[in-house]
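Every protein chain but one is kept in place in this view of the complex.
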């Protein structure tokens, strides 16, 4: 089926990313936006955009009826769900199919088979993919407490219905178990509408290593190598990189083959990610499969030259995968930092407000995927990720240095961001040595705070700026603004300016 | 010698490019600017910037005394000349050396050996590098007219003292010769202060293929593959790409080896480019060597992952080349379009003015090297190149499509640009087929003009905009401007705005 | 309300009125009903019968630069009373499209030249540009001599057009 018009059922940077791919391929795009997103870049980017109203996710980006309705009305013949929102919702995939719209992703059945984390592990164990010891509900007659005793503390509680760190809790002793279960159920219910939990062995110093998969609708599957996503905070990835220093060619091949096996086992099609935990002894375990595009797909694109989103569309159009595993190579090193509107010094509390000044670091091999721009209002309705900053270098050291430079030149004033925190991580000797595990932040940045010393330059700059503006107010009768024509290019320069 | 502070003796995009590399490497930068460039991005980018005064090149960017003086005063210990200006001036290289400043480029002797195009060809012919038949002054007792008869028309007249298309003339018959010589001498004199000319066989349907070289100061040389720069207008490159569809692996190896031989023959060090002509029979001829960084170096960076400017600095610091020819690979395909402020419909007359609106295409694998920004004034003093738009794709078709998308989304209002012309080229079937030669533009775009049909949407947009603004003027007592605070983030939005 | 625009020497009158949230715009013999949305300053979308067009507009005095579908259209808004003046004046003078130095003067005051005759050569940015006669006619005055510096927009040459209807000097 030729895809001619795609409704992008998402917002922010990923909506922009998908629309760019469509436009390059000559495919028309339909954007959607909730009230608070009316002025977002993805709205401008789309060939046409339609309102979803109330910003509450359930009323807007999760509202299947509205989305299907707009797709039908505009003549779209495919839907790209992006990540988050409805991207792993099998009912949405099915509803699209029923409405004659190609869902750009795997089938509803495949989403279902991996959406239930317990069933997913069961399937993988049967297929011969290594799986972490745990409690998945199939152990007959065992209570969650008995399972903890069998597996041994610490254990990890996770929501069965979804990922992204929501509903995850680490439990170190039996006494903490009940409280953790309650809190996890509450978060799981609210995030996924399903409070079923699962339990697994909590590994010491594990790395999070995932493999990007591309599979066509004819059973051909390749992997695009690994991504190391060990730097996490509360199970949310913060910094990702590829290749991983923990993998040699032999282990990379083995894990890649396991990832392909996982995909083939469930008849996977389109782009997906097989997540593994890698322990200190270089043993790896299947963790889960994300049946969608991932936030961190860009680092794979930087090191393989492959456009994953375009391949998603080509695969959904029924094209054969022309990439061959033997010919695929990784080159150089890529790192991604997720820029969040949050305050690292205040327990990473999301920060809201207006982005007043945005000056981005630019240069070769710096990629900046964002759905916000100067003047954007950061609302509390959605994920506080502002942008993804991705760099590529000849090797890991070169890429790290470029990332440090880019973070140091990333000016975003108006909302509090995690940029100083990201800089501190990239600058840390443990990061430089590549000695990463999923406890990295907890180990090195438990109660991190930026220096509170105020350099005198800061006060000097503020005082001069205030001095100059107070001077202008005094003779403002004569303000330049009055003399300027009302042309759009006068947007360069603030209107009450003294130079 | 450790390079700690670099004076960048240039302006525009290349100054920004070099400063970024320095900053990533932790090296301090000194910028210089003529009066008209006082608000240019490279001035902001540098750690410190100093004025050169009068914008006339000889008084500013070509003024060795001022440059050396600023370098000494600021404690710089190296100078990067960029391209153009003093980059191929051996006297400047020597003056820097004499002042204890490391010139980031080859030695004065090497520059000299390649700066005289006649001597350069003589050297290469002796070393066994194929050279095009021509008149280089060494043919005893031969007049330029006799040489024309020996070689056969058409012949190409070139300035001996410099490149860039200045002073170049094609002569098809003896009757045109005298006028062409006069005009070429005038241009050569004005551009290079030297009106010596040389003459060579003018090839039918030749391609311009050049090889990027990196050489350290210990005799190690690698090539970073070819660039095809056949799309030229008046011998100025317009669109470049790599790899070239004209080369197979065998020819690529042979030409690469010839390029390395050329570099080794003259004891070359630092980055350089060996230019060849490739004729329809796949025979190649040494054309000249550019002893500096080139405008189009970025496409090589995109397809090899190597940062050529950083290597220039590392080589100048005395580091050994750690790149090995056998391990170097090309991946994907990159294309560069040079965005000029010129009017393709009016004989490519340079256009001056103020860039009023600039909205750039952004996205993965789109690189935009520029030294201008919204509000920049384009002056007639320097080269009218505004920016370089570089894209990377999985293959040539993917890259071409991305370039077409990027050009179609490149909004630069205020000065006339060649963007519609570039789009027409990239869209042309002859470009798509890869059937390029240096007469491409002459063949297909001799008297190209954009369509003069005015779509009704243009008039509708203008009329509504004017209608809305005329309405505002009527009740402007109440203009929003009066109520806004004088904060810098009000720079978003024109001040007399009706929405 | 009626506006006049001039593009490539042709005049385009446009009629416009507001109808609630929409605009009714008459161009030529067609009338369009338009939904207009300003996304940000100078960046607008038009919805004309379901067909959506995105445009960027930059305005300076009477100049309009509009970017639509990858093309830039540069034209002028013509104010009442101004039309006559600007159109009578243009054909009799040639202004410099570039700033640079005059290197060759190829015509004398009073000389009769053909269309395409090179009147002046200007060197700018190290390239030579030729100022050619836009039509056959008489050179009234060449305002600069070799070596002079000229600025963009200055009057270079005054010329009198050889009228098609007028008696010709030679056949």
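Going in written order, the chains are labelled A, B and C, and every chain counts its residues from 1.
Simple rule for what comes next: a contact is a pair of C-beta atoms (placed from the backbone, for glycine too) under 8 Å apart; a residue touches a chain by one contact, two chains touch by 3 or more.
Everything numeric in this text was worked out from a predicted model, so none of it was measured.
Among the displayed chains, contact with the absent chain in the complete complex occurs for A, B. Contact with the undisplayed chain is limited, among A:250, A:433, A:447 or A:470, to A:470. Which of A:88, A:383, A:398 or A:437 touches the hidden chain is settled by the complete complex: it is A:383. The missing chain lies against subunit A, touching residues 166, 183, 186-187, 190-191, 234, 343, 346-347, 349-350, 352, 356-357, 359, 379-384, 407-409, 411-414, 416-417, 419-420, 423, 450-452, 454-467, 469-470, 492-494, 497-499. With the whole complex as reference, residues 39, 43-44, 47-48, 375, 485-489, 491 of subunit B touch the missing chain.
Keep in mind that, in the parts below, only the chains that are shown with their structure count from here on.
Looking at A-C and B-C side by side, the one with more C-beta contacts is B-C.
Subunit A and subunit B, compared by their mean Cα positions, are separated by 38 Å. Work out the mean CA point of subunit A and of subunit C, and you get 50 Å between them.
Between subunit B and subunit C the centroid-to-centroid distance comes to 31 Å (mean Cα coordinates, whole Å).
For subunit C, the set of residues touching two or more other chains reads 40-43, 57-60. Touching two or more other chains at once are residues 356-357, 409, 413-414, 469, 492-494 of subunit B.
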